[in-house]
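Missing here is one protein chain; the remaining ones are kept as they sit in the complex.
Note that the chains are named A, B, C, D and E in the order they appear, and that numbering of residues resets to 1 at the start of each chain.
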Amino acid sequence: MNINNINIDEIILNALREDIGTGDITTIATIPADKSARGKYTAKEAGIICGLEVCGRVFKILDENIEFKTSKKDGDKVEKGEVFAEVSGNARNLLTGERTSINILQRMSGIATLTANFAAQIAGTKAKISDTRKTTPGLRVLEKYAVKTGGGINHRFNLADGILIKDNHITAAGGIKQAVASARANAPHTLKIEVECENLASVREALQAGADIIMLDNMGVKDMREAVNIISGNAIIEASGNMGDLNAQDLLAVAETGVDIISMSTITASAKSLDISLKFVLD
Amino acid sequence: MNINNINIDEIILNALREDIGTGDITTIATIPADKSARGKYTAKEAGIICGLEVCGRVFKILDENIEFKTSKKDGDKVEKGEVFAEVSGNARNLLTGERTSINILQRMSGIATLTANFAAQIAGTKAKISDTRKTTPGLRVLEKYAVKTGGGINHRFNLADGILIKDNHITAAGGIKQAVASARANAPHTLKIEVECENLASVREALQAGADIIMLDNMGVKDMREAVNIISGNAIIEASGNMGDLNAQDLLAVAETGVDIISMSTITASAKSLDISLKFVLD
Amino acid sequence: MNINNINIDEIILNALREDIGTGDITTIATIPADKSARGKYTAKEAGIICGLEVCGRVFKILDENIEFKTSKKDGDKVEKGEVFAEVSGNARNLLTGERTSINILQRMSGIATLTANFAAQIAGTKAKISDTRKTTPGLRVLEKYAVKTGGGINHRFNLADGILIKDNHITAAGGIKQAVASARANAPHTLKIEVECENLASVREALQAGADIIMLDNMGVKDMREAVNIISGNAIIEASGNMGDLNAQDLLAVAETGVDIISMSTITASAKSLDISLKFVLD
Amino acid sequence: MNINNINIDEIILNALREDIGTGDITTIATIPADKSARGKYTAKEAGIICGLEVCGRVFKILDENIEFKTSKKDGDKVEKGEVFAEVSGNARNLLTGERTSINILQRMSGIATLTANFAAQIAGTKAKISDTRKTTPGLRVLEKYAVKTGGGINHRFNLADGILIKDNHITAAGGIKQAVASARANAPHTLKIEVECENLASVREALQAGADIIMLDNMGVKDMREAVNIISGNAIIEASGNMGDLNAQDLLAVAETGVDIISMSTITASAKSLDISLKFVLD
Amino acid sequence: MNINNINIDEIILNALREDIGTGDITTIATIPADKSARGKYTAKEAGIICGLEVCGRVFKILDENIEFKTSKKDGDKVEKGEVFAEVSGNARNLLTGERTSINILQRMSGIATLTANFAAQIAGTKAKISDTRKTTPGLRVLEKYAVKTGGGINHRFNLADGILIKDNHITAAGGIKQAVASARANAPHTLKIEVECENLASVREALQAGADIIMLDNMGVKDMREAVNIISGNAIIEASGNMGDLNAQDLLAVAETGVDIISMSTITASAKSLDISLKFVLD
Partner (left out) sequence: MNINNINIDEIILNALREDIGTGDITTIATIPADKSARGKYTAKEAGIICGLEVCGRVFKILDENIEFKTSKKDGDKVEKGEVFAEVSGNARNLLTGERTSINILQRMSGIATLTANFAAQIAGTKAKISDTRKTTPGLRVLEKYAVKTGGGINHRFNLADGILIKDNHITAAGGIKQAVASARANAPHTLKIEVECENLASVREALQAGADIIMLDNMGVKDMREAVNIISGNAIIEASGNMGDLNAQDLLAVAETGVDIISMSTITASAKSLDISLKFVLD
């Protein structure tokens, strides 16, 4: 597995409970208990498939005798109309698990696909598309996995696995220099220190304070280029601020300034579900 | 409250735990423990605000001494640039709860806004926009609340609070007539029976079987109009099938056929987050 | 399965934890760890057996190698002295799971048996015995399943899967007409609207307001008969109010008025456990 | 409090979630959000009231601003028609919590009342009525509290807080002597050792082995009297086996043999709910 | 199993979640997903091994295909350098579970080893080493199991499975006599009553009140010997109070006074982890 059961089983169980409520009454009322069935997953539009392992786990948790098979792996491209997976077993349980499995698959694939689209726009530069913490509450681990599957990279998973000093931290600490020093003194040494900078003066200050990563927040392309010069390889550079709203040309211009990372909430906060259908045949 | 703590506290707690991880190290390292702060929520684009009560509850759960105030209520319109809420209290906890509060608010407001947009397109007809079960795993109760806040109506919350007979149920039961009879005999009498129909023959069969709700699935406008005539007030009529992809004119044409409900997954599955910012001032 | 693991595993796990506490010390102290055993379930009185699948699941959760076998299925009659199931496996775990398995089986079978008794009293009429929400806290899904197994039907599972307008709702809304209209406007269209009526005037008002179900609450048989005439097939009719306290003749009289449903809390709130024993033989 | 929040909050929360589901739609649809109300609890039959503190906690968990007041305390007698408690606050939340509060109160009071009835039958003897582990799964701590409130005493709460050697343990250990010795060697010294005896020979053997408590299982009154003589104060004596099915005279005869404890599952497994109503007045 | 899955799975799952966080990124980044591996557990110092079953369960919960094999059983001695168990399966999951499995094994073995050391010091006397409730929060059931594995006995597992009357209870009740009487009247009859005594006068009072166990708290050896005489077999005698700080000779002197139990928090509160390593070979 690329994604650990320990991290996803609780999410899946919550999702199943939410969707099943006190029982799938339509199915119980109309489908015999011993009926079996087979279903095929079809992509209704082209995209990057993501969540196959999670999808298989949904059915395993609901009914350990259901079998989920796929010829694809997370990150593969699917074409419109392509059948990419099959599921078979007890008909009632298949129908009961249908919506949960599709909701997860559509959402993860939607994020992977959108991420891949942005990544393609800056192909050839050294920049990478990164996510943010603007993810759906409760689904972050799945959504960040989808970003990586789509060719992006992951920023912090939570407030504990990265230091990101923003304006309020700087104000409270009395300046960038002091904030970076406090962070270095108080936070685990295993974490890099990132400073959010809104202008070139701040960039210089952060660099001098020894920041490991410098975020260029809402800067113009010209300033970004200058910042790259100033930093000159002495810190990782992250461009940020409505990056997901840029058109392809403008995004490429940002990438071509020489920044290392372009982070955007768009890939998780505004991704459309990839259209996927699951059709059953009762045996 | 319009939404019960019993239904939302677990979601909020999960979201906070997910975002905080083992602790907000940047904040702990740079902000004194006894510092207080105030923050203002500003809409960065116009829309329907939704999730204010939930947002207040986020901070209450994190720190019972934080105060959340707003002049708006869920469903109100906010303009671009409008400050619509304030939060004040311990600076560390405010910064730690910031992202969770915004993620929830943005997502709920995004759904309410998109729902309101679709509702506006069919204003003047008797049709209502309805959601589906294609919601974000784990957040359904919040997302359906947002749909209602935006002027839509709610379809089933889960598989237990509505009977929706689809093709597989019909096949297994041996026909629409038998499926409806099985449902009537086996499911709670408090629930209406809905049948998914793909053509006029099925509509007639469902009507005769005594269906309470008839879903016109992926029918053309002409067939829908004919179905409305056939049904003639003897069942609630729901139009369904990629309704969210129609342009305003085509959607209005559907509404004008006389259907009661137009259901679409778009309002929950493809809503963009409403852009909202939270800026703090340290005291 | 007729009852989904997603809905029962948590109940079973709680019950096992409650009964085992920090460990079954008597068994650990006196039974060798590798001993195996077999046990037989015997009905100590005649009744309707219910909870066999749940019972099997109790042992599966405690120890996946324990085997539970039965020649019966939920809803079958058992005679006094009849052996209806066997369980075999590790002796310690069998003894440790004994009480939980029996408590659940006795309670569910007690409810199914009592429901079947009431159902037999009104056999030949079109009326059905229905449960209420007066169930044991935490066990509703099991108890309602037992009611259905005993030949009854299920009323609402919770406050979300049915609309039941009572006196307080009517008062607050300003009358039956307004209350029904509010419910129709605000609640999911998939749910029927039931109105609790204490006299014939209310029945007429509810009917006119378009209620889908009319509850005749604590009415005499004569009034019920009149209500059936008034309603004349235009709503489902539910008789309610101490129905479980009626003797067989009086209950039949209610059923013969032509009501569709007779709901009573007695079948869940006052059911006696069916006496069942489990005797082990150590191998 | 006589019963600790740590032990009951989880039970209450589960019960509320079970009853509320995804929301109390009738109430939300018909009662204004800011309406307040007051309710009175009335006993519809005489009995011992139990669960008042738990009942107050139900509303506290649902809505911390609801106020619950009572002039009684657990264990007090209530007469038919007596108003024994009041609750006031937000009307929606009062209506939403109504059923859960009543279900718990009725069940606990039913058990306390039945226990008190049995206790009264043996008043004047030294014997006490004791419960067993045949309680409702998930509610044991509440039900055993009700037994004590009704004047009974508590047997083991779970398999960890008492040693009860039954036939299977005796067989596996190779006799009563060996079983008691094993228990003494392996189990915590803080627990008494009880041995289930079906005849006088076993009683003598258990006594000699040093049992602290001897259970006379399904013995006749004559044998019980003889057992009391044999034991002669050297062990606590518990009479057991369908004791709840005895008529008042026969139960008294058992008590008069000189046994210390009469244990019966009837008081928990077969108690009828005490009939209690809650009527609201909207402000 | 000597220790029930119902009691340990939650502890293990919590421990795994705590250690894995949002994912083992080093392993995911550097180890191919389909790599397999084998690992050997080696004792780096001599001691009593404990936790083997728990350790196997850690991997079973993380990945049901991992195989854990051992030639030892809990309580066996391991020598410095001895390989006592092997684990094999998916390399990523083995590396991810490594730390949790070792932390548990080291802690349990450390406690078993320290307990065995103390037990050896009083070998030949009738006294036994007992634990207390001074255990690591959340791990009590594992730590008490380790104490028993090391040759000690278990005192109360929690406040519900034993009655221990201390000074505050005595003061509130108005004396030892009254406190014992209250306990006898109000607590389950399955539990022995223990009284903490600080001097011989209290010992006599407790004995007369009918205490089942008398704790000699912080008494000198001479007083203990006198107390043993006074009690003369009419109660179990427990010596307590910094017993873990005594040197071997002084501890033996306590044991030789004739006390039955020497309880000490040292064996759980101050045990050093037994040094154990787990080395993997990638296949």
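Note that in this section contacts are C-beta pairs under 8 Å (C-beta built on N, C-alpha and C of every residue); 3 or more make two chains touch, one makes a residue touch a chain.
Bear in mind that the values here come from a model prediction, so they are computed numbers and not experimental data.
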Among shown chains, those touching the left-out chain: A, B, C, D, E
Among D:Asp63, D:Glu98, D:Asp131 or D:Asp161, residue touching the chain not depicted: D:Asp161
Selected residue (touches chain absent from view) among E:Lys35, E:Lys60 or E:Arg204: E:Lys35
Subunit A residues that touch the omitted chain in the full complex: 130, 153-157, 160-164, 188-192, 194, 212-213, 236, 260-261
Subunit C residues touching the omitted chain (full complex): 21-22
Subunit D residues that touch the omitted chain in the full complex: 1-7, 140-141, 144, 157-158, 161
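Basically, only the chains that are shown with their structure count from here on.
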Candidate from B-C, A-E or D-E with the same interface as C-E, over half of contact pairs in common: A-E
Computed distance of Cα centres, subunit D from subunit C, in Å: 22
Subunit B-subunit D separation of Cα centroids, rounded to whole Å: 44
Touching two or more other chains - residues of subunit D: 20-24, 28, 96, 157, 160-161, 163-164, 188, 191
Graph class of chain-chain contacts, one of line, ring, star, complete, other: complete
